[in-house]
Each structure stands twice: as structure tokens, then as C-alpha cells.
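Here we show just some of the chains, and they stay where they sit in the whole.
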Amino acid sequence: MTPLDPIVLFFILGLIAGVLRSELRLPPAIYEGLTVLLLISIGLKGGIELAKQPFAELVGPVFSVMLMGFLLPLVAYPVLRYLGHFKRPDAASIAAHYGSVSVGTFAVAVAYLASHDISFESYMPLMVVILEVPAILVGIIMARGISRETRWGKLSHEVLLGKGVVLLVGGMLIGWVAGPVGVEPIAPLFFDLFKAILALFLLEMGLIAASQISSLRRYGLFLVGFGILFPLFSAVVGGWLGLMLGMSTGGVMMLATLAASGSYIAVPAAMRLTVPEANPTLSISASLGVTFPFNILVGIPLYLQFAKLLHGSGG
Amino acid sequence: MVPEDDIIMSTDTRKLVTIITESALEHNLLDDIERLGAHGYTITNARGKGHRGVRDADWSTSSNIRVEVVCDAAVAKAIAGHFREHYYANYAMILFMCDVDVVRPEKF
């Protein structure tokens, strides 16, 4: 997959159409349907592979990746607060977005590695799930302390039973129970159409990303810089962690990508309800308008080079 | 003009409170509305523009809902007061109300 891969081309088509203010738009129901399919596909594939893996091997990665999810927003916060002069709730909310992950970016990385015939650790979809939560907690606490007002029970229910987590975990369990043979009859939709579904999804993502650009102009250069540089920093952290955990080149690249990606679904929703003083436009426009396009167009190939480099086969 | 109360036997006047706000608030809002004494509500999906910019349904975090509550004046007052205090500062929201004639006043 070069930048000329059709998947990336669909994203660019969406970006251009959006910037030119085309009336093109996928119906919201279709966009949601595509997201559901991507989440199930990723989960299923992970689950099938997982069946081959001893469970004990999961413990290390799970805990260290969770730790990374707590630490990344703690690094992002002071940068935003003191270098970027953002208000406390805004800095906390943006930090939470960047500590969490984007499933769309993960899906593109999956397709990218597949087209390069590079495999990666099968438990990766689980890491997506694990990275969703810690950053939200850190963000809330940074914004308001361990406040009584926060309804932690309700919040954790909403995050843990959100669409993303349920479909990823559910897909993994189904793949794990049914195994490769059992899943075969449903493969034509979930596996054979994966790349085309991803292409349509990216078309809409391009349109959405383009619609964020006007907000960006308003909120200035710092946010653009942060949206590119912080992911690069995170990718180094993620990649290094992958190496420490003894992951393959594909795994290192995947963890770098996850670290570098920023949430635009679960975290915005959670922040809106728990840290309402934060301006949602700031974090969404950075995450969707800068970091997502950067990762799709530049980041993902870069993170693979980086992973190869770390593995001493760079190039 | 026909006097209001003549239109139908058991007609009576109630308040119709309309709230337009962020979809993200839906659950919280409905909890509040019921707790404050309303016996029902109706929701439609909406898009719009106000002081906090354009909110259209394309991107889920920026879609609106339009909530209607038929209730007596005291509940209407309570809802308006509660929402002003808890949501106005930080959320895209407008609220307005008017008098309506209802047919089964005992319902509201």
C-alpha cells in the first residue's frame, strides 16, 4: 500500500470534495452501518487468531498498554496547558482524546499491513479496547479532581458498553469460539468486503475531516502543531513499548499507530457529559481535522519504517 | 373569536415547554424532566444553528434533539429553572414555552 492505495485515494477524494464544499455525504445510517461492519470484522479476525495463543502471554501487554494509556494524557496535559495556554478543562479534554485511540486509524493500519504481508500480534484489537478507558479517567480527574459530582458508575457503564467496545469484544469472542472454520460462512461479508467497506468509510471520514478545517483556522497553529507532533512522540513511546514487550515488527508498528491515534467517538461523548466546560470543537478538530488525516496519509507508512528500524531491518 | 374553553368539553390550559439542545444530553435531560414532575415527553431529531455554531446531524457529537413537554405551569417553571442552572452555561440549548389547550387535562 503506497499513498496511491485505493483506500487512501477514497480518503483523499472525501477530503477534496469536502474542502470544495461538495454536497456529497453518506447517509448517517450508512456511515454507522460501515462502522459496525469494521468493528465486527476487526474483532472476528482478532478472535480467530487469539484462539491459537496461550492466555498467559496476554498479561504483560495488557497491563503495560493500560499503563501507557494512563501516562500519555499526563504528558499531553502540561504541554497543552502551559505551552498552549489552554484552559484547564480544554487541556484535560484534548489530552484525553490523544491518550485514547481511533478505530478507523487502526483499521487502515490493519489493511496496510495486510497489503504488505506483514502479520501482527492477534491480541491487538484487545489493545484498542484497553486503550479506550484509561485516558478518559485521567482526563476527568485532571479537569475536576476526583469530584463527587462525577457519576463514575454511569460513566463506566457508558464507556464499557459503548458500541465500540461491545462490537470489538463481542466480535473477538465470536471469532474465538467459532474458530476459523466456523467463521467461514460469514467471511464473504466480514473479510472479503473489508477493504471496500473501509474505502467507503474513509470517503466519509475525508468529508468529515474537511469540515473541521474551518474550526482549525479559528483555533490556530498551536493545535495543528500539537496534532502532528504529539502523535509522533506517542508513536515513539508505543513503538518502544512494543519492542520491550518483544512484539514482531507488525506488532510494534501497530502499537505505535494506536498510541499515535486520537479518539473521535468514545472520548468526545464521555467528555461532553463529564467535563462540559471543555469546548468540544477544540479536541474534535484537532483529532479529526489534523491527526486522523496525518496518520492516514503520512503516519502509518512512517510507523512501519520506524518499526523496521527498531527491529534492525529498517528501510 | 371562540372562547378557548368552549372548543371542547374537557379542555384546559397547560404549558408546552420546548427545549432544543445537544443529543448528548438526552439521557440526563429526560431523567431531569421526569424527576421534576412531568408525565411524558416527545423527542424529534433536529439540526440547527445558534450561538454555539452550526449543529447538523452529520457528525454525531454535533446533532440536536427537540424535546417537548406538556405540563402545568409549576413543572414548566421548575424545568426552565433547573435547565438554566445546570446546562445553559456549558451546552448549546434554547428553551421556550407557550400556553396550549389540552383535551385530557388529567394526563398532564
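Points to keep in mind about this one:
Letters A and B name the chains as they come in the text, with residue numbers starting at 1 for each one.
Criterion: a contact is a pair of C-beta atoms (placed from the backbone, for glycine too) under 8 Å apart; a residue touches a chain by one contact, two chains touch by 3 or more.
This is a predicted model, so every value here is computed, not measured.
Chain composition of the whole complex (per this structure file, using the shown labels): A x3, B x3.
FYI, only the chains that are shown with their structure count from here on.
With each centre defined as the average position of its C-alpha atoms, the distance from chain A to chain B rounds to 37 Å. Contact residues on chain B toward chain A in their complex (touch as defined above): 22, 24-25, 28, 53, 57-62, 87, 89-91. Every residue of chain A that touches chain B in the complex is listed here, in rising order: 25, 28, 208, 211, 265, 268-269, 272-273, 276-277, 280-281, 284.
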